[in-house]
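Have a look at this one before I ask anything.
Complex shown without one protein chain; remaining protein chains in place.
Here the chain labels run A and B in written order, and each chain numbers its own residues starting at 1.
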Amino acid sequence: MTTTEEVARLSHERREYKYGFVTDIEQEFAPPGLDESTVRFISAKKGEPEWLLEWRLKALAKWQEMEEPTWVFLPYGHPPIDYQALSYYAAPKQSPKSLDEVDPKILETYEKLGIPLSETRALLGIEGGPETPAEARRGVAVDAVFDSVSVKTTFQEELKKAGVIFCSISEAVREHPELVRQYLGSVVPYSDNFFATLNSAVFSDGSFVYVPRGVKCPMELSTYFRINARNTGQFERTLIIADEGAEVSYLEGCTAPMRDENQLHAAVVELVAMKGASIKYSTIQNWYPGDETGKGGIYNFVTKRGICKGDDSRISWTQVETGSAITWKYPSVVLQGDRSKGEFYSVALTNLRQQADTGTKMIHIGRDTKSTIVSKGISAGEGQNTYRGLVQMNKGAHRAHNFTQCDSILIGDKCGAHTFPYVDIRNATATAEHEASTTKLAEDQLFYCTARGISNEDAISLLVNGFCKEVFSELPMEFAVEANKLLAVSLEGSVG
Amino acid sequence: MTNLMDKPVSMLDVPVPAGPAWLEAYRSRARSRFPGFPTLRDEAWRYTNITPILETPFQPAISAARDVSADDVQHVRVPELDSSLLVFVNGRYRADLSDADELGKGVVSLPLHEAVRSHAELLEEHLGTASGEHEDPFTTLNDAMVSDGLFVHVSDGARPDRPIEVLSIATRTAEPVASHPRNLVVVGKEARATVLEHYVTLDDDAVYLNNAVTELIAAPSATVEHYLLERESERAFNISTLAIRQAAESVVHSHTVLLGGRIVRNNVTPVLAGERAHCLINGLYVGHREQHLDNAMRVRHAAPQCESRQYYKGIMNDRSRGVFTGRIVVDKIAQKTDAIQSNRNMLLSDDARVNARPQLEIYADDVRCTHGATTGRVDDEAVFYFMSRGLSEPVARAMLVYAFAAEGFDRMELVPVRRLLAAEMIDKLPMARGLSIEV
Partner (left out) sequence: MTTPLLQIRNLHVRLEDDPSVEIIKGIDLTIMPGEVHSIMGPNGSGKSTLAQVLAGKEDYEITEGEILFNGQDLTELGPDERANSGIFLAFQYPVEIPGVSAMQFLKAAVNAKRAFEGQNELDAGALLKHFRAKAEQINVPFEMLKRNVNEGFSGGEKKRFEIFQMAVLDSVLGILDESDSGLDIDALRIVADGVNSMRDGRRSFLVITHYQRLLNYIVPDHVHVLVNGRIVKSGGKELALELEEKGYRPFGVNESAVAGAGA
């Protein structure tokens, strides 16, 4: 658990939003606005092949016919987004070839964020006492995305030895075009939804992972997203493929500077798990949430979907969502292979005037497929927290099973907690169980803690942590510790 | 409302008997706010396609093609239920078939068209007060067409000595008939009433629409039990809305059983508007062949310390489809809310389908709200238990399916209704025939 002092220190930093600084470097922008020339500009900047440009243009044409969705449950609404006022590309002027060439200011930025891009430093492990388990000190390979481009991917050599490809998606387009062409848009088609289609037209960078047959990726892979530039949207695209019997665990973290205007983040993540493969994808999202009046903050409109393509494959999403003014994301799994498994573990916290509408979709196609959904929502301040999820069992999904548990707690009387699950069953042998509850923090538990001398704030932090334990235990060790702290800090000030 | 079907509303052009000025004004306001019919793009209707209703050329209630006899009435009403009976045939009140005697002091129970004349003030005061809470196009349509139905007024402390049964009988007609029954039940302080809406048909192939709205207004400490028994023809359409408004410490129990109908929509929308009110929403939908049975619950806690319980169950066979949407809304003021919602479904065929949407929308922090939804089959452990007592597998399964359906019957006060439902269930569940079950 995180102590009061620690919370006080961290929350002081948060009041400023610790990650709210701006890095002053020379950047190159696309002119604001979005039309065919923007897409051609981005594609040309990246020196892309013709097929990819064509694909982007198809997406753009589709997007121009689409309307922004209105079904999202946002009690406070949001000011309209002027898509023509945004810049769709921002990059540091110099594109680095090696770590030495990365602008020192960017390196400094990542250092400040606690993301070591220097491999020697990372090898030594993250800050941690002697009691830190050995596992937590393992190296973590990082792909750092700064506004629209990937600035550095660490540990590439070591991964290469294992046969794992881990690089920016721009690099993958150049180096492994056949893989990108085969899988890009295969899980989230360019026409999928308003924001995914926008992303398909203008995505700038992101990470690419390919784990070959039978390989267990030797280290955690990680992407760190950073929005820096003003009036830019970030549209990264991540594609992870685990070939037959492969295993990979992938983490992403996000921060952005503190700005009064809202910034748009519309990413797409696609996961493909072949026969017997396993992909674990963890997110800690701490984009700038805006202030207590709801001013500023990131619009986090993200499409994440994985397909368990082969039999006995498995995809697991774990997310800790504490940032952003508005979060709109439903990491999903299409369970196509027989006996495949999909999992979704989520903690979403809304404080201040944050609004989150998040959850998952589990689409059961194969026989004996199983999905598990555990969602923990915490509403504090004037936060509005919504779980939205779909469990669908198709006709052929014999003996498919879903278990869903969705719990919410409310802290304070100005927030809201909402649950909107959709269950669609078309097979008589499939079973689905959904349980949900909304309560306030148990007073008897609080009293029990305070009777043992624990301060009220610490007790709340302790109980909220206990409430989230099931989800945190799914995170890699070092992230779990981070998540715990983040939660304590994000809650601070929400209790009277 | 958005995404509504842009289609001329022929049903609005149907003439209704002229009423007093206030009623004409009421209808006309409804006409002007009618938003058009919903489509699948409408969140509240996304699983129910009403095109077959819109494509049917309905006529207003016309005189029956064949006469309904007193024997027919005896045959279809709830057996052995000593009720005050109001009979409507194809939407028209039939005094000759009704048996609506005095129900005791302080109790008024009349066809609505009579109440329009005799109790205009009460009617004007209450009509639309409960149904206005949650606007639905079909409710608005009913508002625009208000002409007949049931009016009940129970004075403070009074209690009718019998339940009131509104029996709507449909017969085969030359042209499909659309009726818009409107029931208004006002129960005073510490008063008590039991009302049963009962939809039946004499012809299994009759095509018609019943678009009913019932408003139930419970004063402080009133106790009301409401039943909706839907046994329409499987070619007919039934849209039923039960709008409830509850004052402090009132107790309302709603029981709905959907058995018939081609497309059925059952809306139940209680508002717990006074402290410590309690409401129970108990429902069962049993579909087979091509039936489409849609249930939309919206329980709003608008006052502190109220309690709500929702128990809905569905059994779907053949190519039928069941829909359950249940929303619990807890207002900021409604602290100490205790709300439970449960929806359980059983699929008996691979071609059947269930859509469940159990929803919570909560703005108060000191609450205890839970919901659960399950879809599955007969429990194999229970089958083994029954077989280990000597019952054959088909009998064990039949009993368990029946038991699944019958669980909610125990919550109903009226034993004759339970008996009728048990018989109907055994008749409808394919494997249950031959079960001898007493209630």
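Everything below uses one rule, namely that contacts are C-beta pairs under 8 Å (C-beta built on N, C-alpha and C of every residue); 3 or more make two chains touch, one makes a residue touch a chain.
The structure presented is a predicted model; accordingly, all values stated were derived computationally and were not measured.
Among the displayed chains, contact with the absent chain in the complete complex occurs for B. Considering the whole complex, the residue from B:Asp67, B:Glu125, B:Asp161 or B:Glu393 that touches the absent chain is B:Glu393. Within the whole complex, the absent chain has one touching residue among B:Ala95, B:Ala403 or B:Ala423, and that is B:Ala403. In the full complex, chain B touches the omitted chain through residues 379, 381-382, 384-393, 395-396, 399-400, 402-407, 409-410, 436-438.
Criterion: only the chains that are shown with their structure count from here on.
A straight line joining the Cα centres of chain A and chain B is 45 Å long. Only residues 2, 43, 332, 335, 345, 347-350, 352-377 of chain B touch chain A when the two sit together in their complex. Those residues of chain A that touch chain B in the shared complex are 70-71, 395, 408, 410-440.
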